[in-house]
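The complex appears here minus one protein chain, its other protein chains still in place.
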Amino acid sequence: MLMKSKHKLSRRGWLKRSLAMAIVAGAVALTAPAQANDTIKIGFSMALTGGLAGAGKGALIAMQVWAEDTNAAGGLLGKQVELVYYDDQTNPANVPGIYTKLLDVDDVDFVVSGYGTNLIAPAMPIVMQRGLVFPSLFGLAVNEKFNYPNYFQIMPAGPEPLTDWSKGFYSVAMAQDPPPKTIALVGADAEFAKNAVKGARIQAEELGLEIVYDESYHPKTPDFTPIVNAIQARNPDMVFVGSYPPDSVGMVKAATEVGLKTKIFGGGMVGLQFASIMTALGPKLNGIVNYDFWVPEPTLKFEGVEAFLAKYQKAAEGQGVDPLGYYLQPYAYAYLQVLGQAITATNSADHAVIGEYIRNNSFDTVVGNVSFAPNGEWAKTRVLMVQYQGIEDNELATFTKAGTRVVLYPEEWKSGTVNYPYAE
Amino acid sequence: MTADALLDVRAVTKRFGGFTALDQVDMEVRAGERFGLIGPNGSGKTTMINCISGTLANEGGEIVFKGVKLDGKKPHQRTRLGIARSFQIPKPFRSLTVLENLGIALEFATGTSRSEVQERGMAILETIGLAERARANAGSLTQIDMRKLELARAMATQPELLISDEAMAGLSSTEVDDILDILFKLNEGGITIIMIEHIMRAVMRFSTRIVVLDAGRKIAEGNPDEIVNDPEVERAYLGE
Amino acid sequence: MKWPALKLSPFWLCAAAIAVLGIAVTIFDLFNINTFIFFAGYVVLQYVVLATAWNIMGGYMGYVNFGTAGFFAVGAYASVVLYNLFQAPLALMIPFAGVVCALLGLAMGYLTLRLRGVFFAIATLAMAIVLETLIINWEFVGGATGAYILRSREQAPFGDYIEFLFFVMLLLAIFAVSVARWLELSRTGRGFIAIRDDEIAAECAGVPTLRLKLIATTVSGFLMGVAGAPFALYVSFIEPSSAFNLIYAVNAIAMPMIGGATTWLGPVIGALLLGTVQQVATVTISSELNLLIVGIVLVFFVIVAPEGIVGLLKKWLGGRRDDR
Partner (left out) sequence: MFSVELLVNALIAGVLLGGFYAAVSLGLTVSFGQLNIVNIAHPAFIILGSYIAYMCNSLWGLDPILTGIIFIPVFFLIGAGAYRLYYESFERKDDEALRGLAFFFGVMFIIEVALIMVYGVDFRTVQASYIGQSWKAGGIGVPTRMFVPFCVAIAMFTAVYLYMSRTFNGRAIKAVAQDRLALQLMGADPVKIKQLGFGISIGTAALAGALLIIIIPVEPSVGRLYIGQVFAIAVLAGLGSIPGTLVAGLILGIAESLVSTFFGPSWAPAVAFGILLAALAFRPQGLFGR
């Protein structure tokens, strides 16, 4: 056909053009920012959009506070610190590219992880290949498979993250008289919640508790009333929940509406630590026993944490992030503190030397004294079990006061006593 | 059934929910015939065509074409057996040229090789009178040309039986004559034609035999004269 | 008509040249290309495969598949299954994932293709969600917790493993585009167009529409599956919410639309362009604007340039079909 030959010509032209376009675009990507050797660059990916962006943005602000603090104090190895970061869009597929860009194009001196297990794991092969020190932020049992000696995880889950997570929940419950006999386990069908429930299941079996309900739900479940009803029908003494922010809210609402009767309720509910959700739920939180990482109780006023929070809260204004910054933010500051202290102490930029130092020393940070187990987790768990107590309104200020989230566990940091049972 | 029946429709029934569109309709089309199928709106003409061409499945009765039972056969299989149809509302392949439209039918229905499409397609377009529009986009045709394309594409499947579904609706009287001429010419070439039409003048002039449907039932059958004088037909069209 | 022989040669010449170039930069480290380019390039090429696969259904036949992420994820998880069973090599994973997804496409086709186009689109959406639920509840592949797949550091003779992955994806992209182009130029491809323009008319013109649609879903599924097969190796850790990420579905639609959905070249251009822009934006803009680009570019193109870039180029080069 006549026209077809014309097509052929132009098609060939397009192919050339599209190739040319790809090459040009690639070249743009290659163009590195101006190289400067008078700074120490720390690179990372962070979830600034997508599902984990709330946490990611908060972490980023905390990390920027650390950089300012460090630079004000003279930097590291006599050089100013510069943070180089990219948005991973909460998509793990973006992570490998970002870390190679950081290392090969931006020539960063150090890398630290982004936020969350899914976004930490994809970077592991790259940092392992190059033998880099890799401080990580809130990954759950990432190193179980990789067994990488230079991996250091700042979340205080402890050397056995699966079970250490809910240890406090059982410890508080089993100390009661009479101790509970039955437990219901419920969790979202997603990475963290599954692990949290798994750990809770292992311990329930070890303690000889009868598991009367053990189900997971789809993370997008809109109404939790049927689930709470089904749990209530089994009358468990304990209810352990592994959930994410929206379903934590749904679960708490449904529990108050149904009038869930159990002796202890909570455990691994992510989101109840966030200012926006605490103010939304207000008094409905009373009695819930849930994990936490930092709360403004007198036992947890570590050196520098209040100064940090003041700076963070100022920087966070109008950024659409958590205005209090208790949960994750001090740890985002601390994992850089660990790296910075190790660099200063060894006076070296050699990853092997620094890794060796971190493995063998402890660090005073805004989240307290940190030392790492051989698998890179905290040497000793410090997942707090706190109970919401005496909350009467939905004001933000309420949650800045001591006594609203009383630390029950670990014993070392205990700041009050448990109200038991949850509801009868 | 007579020996020379090309298409034999036996007691065909089709229901849509509670509505019976065709009720035990029998009809027989002989080879080489010019057959008219008429009836008021909603009488079941289009449903009948859809059952014959296979776009609808009849529930009762059977349809036999050249001695082959059509039940369960897909429309494209019936097309390959030699039943072609045009559509009341033209359905051209809009992103293709007129010739390429025919190419689809030629390649798929008759297995014409790509290299012969041009020649055979152009031959059909000559017959239909659409040759000079061969390279035009099918979507850009005028109404009359679209009707012609419908017929041309149907012809490209090399049918023995051509069903023309209201190919003249909305056309001017010279255009109607134009289409009629084409259909006569095709019939002379040996193709049996079923014409569904509202334009009485055209049906009566064209058909050698006519079946009248009303409310899903066959109410009359015969040559044009008999039909015109049938009281039942009159009642169906004019109401009681 | 003498064009088939003539027409094949420049395309295959280009394909061969690209493959040779791929070998040169991966095995012989020609141009000393930065590792980052391989990582980014892998993602872009993966989109070339996905967009091309989508376009076989969407562009040629007019059946919009919202379930690209479902096929992609099933391909990725098929690899996880093989890995968990006996640490299968990638060379086995790819055909296995392809066959699994081809069967999935066939099954989906049987189930849904008698439906009108829009219903089909919704059914694909539902199917992706059902598949995600199944994977979430399947502990063998990690369930909701996810699964680790440890890749080796190096792969001879490519050196760095990512160079190997990049090269594999390059071959897959060439393969996918060749298949799409071959379909487009074949009788089957012309049947696809007839189905897109009017399905009933196509059927009545002798086109076996159901069979062609099943061919399309099967081939399209196969290609989406092979695109997903190396994914777990690329990210090392796979869990349902990232494997079923909606971005794959969105990009698989946006890329052909932007490039031009009626030819094999459209999705290639769209994927190279949009994919590269996304990769560049990831390391430059780093904000919500990144997502906004996809949305705005997509809306802009469908309104202003319905034929995509290919259509624009066609006009610009004056190679427009004359109607008269």
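Going in written order, the chains are labelled A, B and C, and every chain counts its residues from 1.
We adopt the following convention: a residue touches a chain if its C-beta (ideal position, glycine included) is under 8 Å from a C-beta of that chain, and two chains touch if they have at least 3 such contacts.
These numbers come from a predicted model, not from an experiment.
Peer 1: Thinking of the whole complex, not just what is shown, which of A:Arg130, A:Lys220, A:Lys301 or A:Lys401 touches the missing chain?
Peer 2: Per the contact definition at the top, the residue touching the missing chain is A:Lys220.
Peer 1: Thinking of the whole complex, not just what is shown, which of A:Gln64, A:Thr256, A:Thr299 or A:Ser362 touches the missing chain?
Peer 2: Considering the complete complex, A:Thr256 is the one touching the chain left out.
Peer 1: Which of C:Ile23, C:Ala121, C:Leu210 or C:Leu317 sits in contact with the chain that's absent?
Peer 2: Hidden-chain contact among the options goes to C:Ala121.
Peer 1: What residues on chain A make contact with the chain left out of this view?
Peer 2: Residues touching the hidden chain, for chain A, are 49-51, 53-54, 57, 186, 189, 215-218, 220-223, 225-227, 229-230, 233-234, 245-246, 249-250, 253-254, 256-259, 271, 274, 276-277, 280, 284, 319-322, 394.
Peer 1: Taking the full complex into account, what residues of chain C touch the chain not shown?
Peer 2: 58-59, 62, 64, 111-112, 114-119, 121-123, 125-127, 129-130, 133-134, 136-137, 246, 250, 253-254, 257, 261, 288, 291-292, 294-296, 298-299, 302-303, 306
One rule holds in what follows: only the chains that are shown with their structure count from here on.
Peer 1: Once the contact rule is applied, which chains count as partners of both chain A and chain B?
Peer 2: Joint contacts, listed by label: C.
Peer 1: Quick one: most central chain, C-alpha centroids?
Peer 2: C
Peer 1: Sort the chain pairs by how many C-beta pairs are in contact and tell me the top one.
Peer 2: Greatest count of contact pairs is found between chains A-C.
Peer 1: Between chain A and chain B, what's the gap in Å when you average each chain's C-alpha atoms?
Peer 2: 70
Peer 1: Based only on mean CA positions, could you tell me how far chain B sits from chain C in angstrom?
Peer 2: Computed from C-alpha means, the inter-chain centre distance equals 42 Å.
Peer 1: Can you give the whole-Å distance between the Cα centres of chain A and chain C?
Peer 2: Going by mean C-alpha positions, chain A sits 34 Å from chain C.
Peer 1: Residues touching two or more other chains, restricted to chain A: which are they?
Peer 2: 1, 3
Peer 1: Where in chain B do residues touch at least two different other chains?
Peer 2: In chain B, residues 118, 135 touch at least two other chains, as defined above.
Peer 1: In their shared complex, at which residues does chain B touch chain C?
Peer 2: Going by the criterion above, the answer is residues 53, 55, 74-76, 79-80, 84-85, 87, 91-97, 100, 103-105, 107-110, 114-115, 118, 135-137, 140, 153-154, 156-157.
Peer 1: Which residues of chain A touch chain C in their complex?
Peer 2: Residues 1, 3-15, 17-18, 21-22, 25-26, 28-30, 48-49, 51, 85-89, 91-98, 100-101, 103-105, 117-118, 121-122, 124-125, 128-129, 142, 145-146, 188-191, 193-195, 198, 216, 218-219 of chain A touch chain C in their complex.
Peer 1: For chain C, which residues count as touching chain A in their complex?
Peer 2: 1, 3, 6-7, 10, 14, 34-41, 43-44, 133, 136-137, 143-146, 148, 150-151, 153, 160-162, 231, 234-242, 245, 247, 263, 265, 268-269, 272-273, 276-277, 279-280, 282-283, 285-288, 290-291, 310, 313-314, 317, 319, 321
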